[in-house]
Every structure is written in structure tokens, then in C-alpha cells.
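Below: the structure, in C-alpha cells.
Incomplete set of chains, arranged as in the complex.
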Amino acid sequence: MKKVEAIIRPEAFQTLRQNLDHLGVKGLTVSEVAGCGQQKGQEGIFRGSRFEVKLYPKVKVEMVAEDHELESIIDVIMDSCATNEVGDGKIFVSTIEEVFRIRTGETGKAALI
Amino acid sequence: MKKVEAIIRPEAFQTLRQNLDHLGVKGLTVSEVAGCGQQKGQEGIFRGSRFEVKLYPKVKVEMVAEDHELESIIDVIMDSCATNEVGDGKIFVSTIEEVFRIRTGETGKAALI
């Protein structure tokens, strides 16, 4: 099982959510975060001291899904969240070893679906 | 070392916390998140357009613990958070490779205990 963690622009979330829903991805967890990425050329020296580098509000969307769903989830995130302007965000993929549905005690694939 | 990530109902948190404390699990990190799971049959078509699928407020509880503690932590979460109503939440387990206690620089088991 994989965890897909996408850090996106807050304004991209509704579109992403609808597109994930059409793909059949129903389970996700959202949190409000702040962040910064590469900002080459956006920093500068002002009277000898560096500009404060701002933190931008972002939304973190976490989806745990089966391995074979990974590629289509990544595609949907790209399609939904890329604007071609810097700051569109990042996707991080990692392994989840076990999942449990608390209501039933189910594990593995049965706990996800 | 394992990370146990439980996404639970906010109202289940106090009970979970007390039960984890009785088990000897002292270290945990909590965040406010929102999410949705499987909601089969809870969506519908309204004048041709789908209902907005709501996001529910949830609490994410993260615990990093030794491998041998995993089973009892899972049991305590199940016992503390299951109501038999849909939406009780999920548990995700993953591997943590290193842990450091910032105050002392300790690593591994010594950093956890």
C-alpha cells in the first residue's frame, strides 16, 4: 500500500477532490499547512540583510491507496493542480505497511475499499 | 520503529489518550484534519449535479513506538475508538528509520523511552 501526500495550492483542492472522486478515490485526509519550496531569484539583499522568506498557505492531501492505483492518482493530481506558475506543489510517495478500519477491524485491501 | 497514524473522531480522543497512557504510551502528536472515507450510498444526483461530498472534522494521532508495542497500541485504538457507526476512522502503520531526542541527541530506543 502507498501513501500519496500532495502539497498543493488551497484553490486547487475542490477540482482535485472532484477528479479523485471520479477516479474512484473516496478516502483522503486534508490538513492546512504552510510551506516554502525553491524560490530561486525571489530572495534578495535589502540594506545588507536578507528578505524574510515567506511561508505560503498550502493544503496537504493524504491518500492511502493500493499500489496499482498510484499512477492514475499521480496523473489526476498533475492534471488538477498544475498551473505552470511556480508554487504548484509537490507529491511525495511512501509505503504504508498496514491499514485497519477501526469500525470492523478489517485490514489490508478490505480496510481500504 | 513504527509510526502508527490513527484518524479518529474528535470525540474519541480523550478516551484514547487515557487508555494509551495506561498502556504506557506517553509520546504522541495530535493534529486537526478533515477527511472523507468510503461513503457508498451517501452521494446522489440533485438536478443533474452531484451533491457536494462533505469533509468531516477528524483528529490525527501519531505515535512512534517500538515494533513490539504495535499490537497492543492497535488494540487500544480499536477498543477506544470503535462505535460500530460508519466513520470511526482508519489506522495506518509505516516504518520510521531513525529517531532523535533533540535535547540529548539520543537515538533509537533510548530516544523514545
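Going by the order they are written in, the chains are A and B; count residues from 1 in each one.
Methods note: a residue touches a chain if its C-beta (ideal position, glycine included) is under 8 Å from a C-beta of that chain, and two chains touch if they have at least 3 such contacts.
Small disclaimer: the values here were computed from a predicted structure and weren't measured.
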2 chains shown - copies of the sequence in the complete complex: 3
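Basically, only the chains that are shown with their structure count from here on.
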Rotation angle (°) superposing Cα atoms of chain A on chain B, nearest 5: 120
Interchain centroid distance [CA atoms averaged], chain A/chain B, Å: 18
Chain A partner contacts - residues on chain B that touch it in the complex: 2, 6-8, 31-39, 53, 55, 58, 60, 74, 77-78, 81-95
Of chain A, residues touching chain B in the complex: 3, 17, 21, 26-31, 64, 94-103, 105, 111, 113
